[in-house]
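What follows is a set of notes on a single structure, which appears directly below.
Every protein chain of the complex appears in place save one, which is left out.
Then we have chain A:
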Amino acid sequence: MPVINVEDLTDLDKAKMEVTQLKIEVKLERAKVSKCCEEISEYIQSGADEDPLVKGIPEEKNPFKEKGGCVIC
């Protein structure tokens, strides 16, 4: 892979690069936002019960619970 020296790009090179990219992006098929949001919402809700920071972590299961206190054996 040749090393591209970004500093050698002229303004015209950058403009051509932008047009080339836009020609790719104009062809994209875009899904409806409503459908996409519904899917994201379902994904999150199905995972929320297992999400420790949403649900809370019981003290005894918390690996980061405060250390300390003395135990006399």
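Note that in this section a contact is a pair of C-beta atoms (placed from the backbone, for glycine too) under 8 Å apart; a residue touches a chain by one contact, two chains touch by 3 or more; residues count from 1.
To be clear about the criterion, contacts and distances are computed from a predicted model.
Its UniProt record calls the unshown chain "Guanine nucleotide-binding protein G(I)/G(S)/G(T) subunit beta-3-like", which is the correct pick from "mannitol dehydrogenase", "CAHM3 protein", "Guanine nucleotide-binding protein G(I)/G(S)/G(T) subunit beta-3-like" or "Centromere protein L".
Against the chain not displayed here, chain A makes contact via residues 1, 3-7, 11-12, 14-19, 21-26, 28, 30-34, 36-41, 43-48, 50-54, 57, 62-66.
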